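The other protein chains are all here in position, but one chain of the complex has been omitted.
Naming follows writing order (A and B), and every chain is counted from residue 1.
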Amino acid sequence: MTTTATQDPQGRPGAGADPEGRRSWERAPGAALAVLPGVLSSALAWTDAHRTRFALPDDVLEPHTQVNATLKPLGELAQLGSTIRRTTAPGTPEHERAGDLVAYAWEQVHEGALLLELLRAEPFAAYPYEIYAAFAGYGLRHEGFEALARPLTATRAWAHTEQHANRQLGLINSERRVGVVTHTDAGGVLSRTWLGGLSEPWMFEGPSGYALTHTVFHLTDWGRMPDRVPEKIDGYLRTWLPAWADGCLESGQWDLTGELLAVAASLPGPAPAELLDAVWPVLADVQHPTGCVPETGVPVQDPAPDPYPFIDCYHSTLVTAFAAALSLRSLRGNGERGETGGAAPGRERHTP
Amino acid sequence: MFTTDTTATDIELDLDAALNPGEVEGLYRDSRECAYLALLAGGGALLLSPPTPRPKKG
Partner (left out) sequence: MDQKHASSPLAGAVHDLATEVVLALRSGDHLATVCGAAGIDEENRTGIAAVRVIGADLLLPSVLYGRHPHPGDVAVLDRAVREFPPKPDAPAATAWSHWHMISTLQRMAPPAPGATAPGTYAEPDAAWLEEAPWQAFTHQLSVLAPLAVPAAPSAVQRAAANRAVDLSRGFVRAVRRRDWLQAAGAGRWLAATGGEPATLGLDRGLDFVELMGGHDPRVTLHVRAARLMAEARAR
């Protein structure tokens, strides 16, 4: 999108922001904590104000309806909303709002009845189960759905669903959320992912980036279980995340930036504070006054509401809220990982 | 004394720039994956759009 100049005319780099004053990688301890509460609350406020845009249309079960424009956003609202709910302190407005959003999503699927209808319509698809698991992980369950899913998920065919390794980790996490025996061992699947292979970091780009972030989300149950990240992968991520985040910022990949921040905040041990302090202020600048964050590209300066089409900003806004909640937890050294045993995976927009 | 028709000033300006160059503009381009992009677009629309300009080099 733009170039980064890293030196001033005297050739003394590190003097601060680049010529556009856009960003600086100077160490600024506390910079993330200074912006994070505002980023989180305004991203959630935008989501709340646009909750009806997540509403499912009447024809959602019809074969012609675009799943990626209907069920997927709603599943993401449920997944990320429930994670934010667990990650924030009871009694705070963010905690209440996140809870409201999950309840709204649950209403939209008729307390699970609509997901059962969906499963009856497409019994061999994995996505109804993954969306259901987002709710089940939060304690919202539907007996009829589970009754039909149980024999299906015990089949050889289910265990041999053909998909990318990171997505298979998502399925394993869904099984864990629902509470059935997982169809295979997560460790073996992890080793087949781009991340698990400790891939050459200079081969990072958008698709491998999303594969990597989702590997961590599914592995850690959306940041709830950082200790599931093996030591080697923890070290690998701490080493290379700064380089990858830099490229995302320069190329205006805000959605992926948010996902990388969520990954950084899902690592075991101390928060990678230097990275969070460097990147969060930039993402905070990109966030529109109304709270939404564009997926990619030059941010709109117009303060009028709805500067971006919903489909181009809802995901990155949810991701920003999710990453902000995890980052606050990580930076505050709050070891509490949740209230009821964890979040659940949902379908993510960028999962291949 | 020098066998060149380039003025000293030109050379010195070029030299100063060459000795202390700024960064070139970053060139970002991700792999395309048809099914993945179709998913991103919420349909097949992107498949029909013109290809992203290819990098000039390599």
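Criterion: contacts are C-beta pairs under 8 Å (C-beta built on N, C-alpha and C of every residue); 3 or more make two chains touch, one makes a residue touch a chain.
What you see is a predicted model; the values in this text were computed from it and never measured.
Screening A:A103, A:L152 or A:L198 for touch with the missing chain picks out A:L198.
By the touch criterion stated above, the residues of chain A touching the omitted chain are 4, 6-7, 10-14, 24-26, 198, 200-202, 204-205, 236, 239-240, 242-244, 246-247, 250. By the touch criterion stated above, the residues of chain B touching the omitted chain are 1-4, 6, 8, 10-12, 14-16, 18-21, 23-24, 26-29, 55-58.
Here is the rule we use: only the chains that are shown with their structure count from here on.
Computed from the mean C-alpha positions, the centre of chain A lies at a distance of 31 Å from the centre of chain B.
Looking at the complex, you find that chain B touches chain A at residues 20, 22-26, 28, 30-31, 33, 35-36, 39-40, 42-43. Residues of chain A touching chain B in their complex: 1-7, 11, 66, 68-69, 205-207, 247, 250-251, 311, 349-350, 352.
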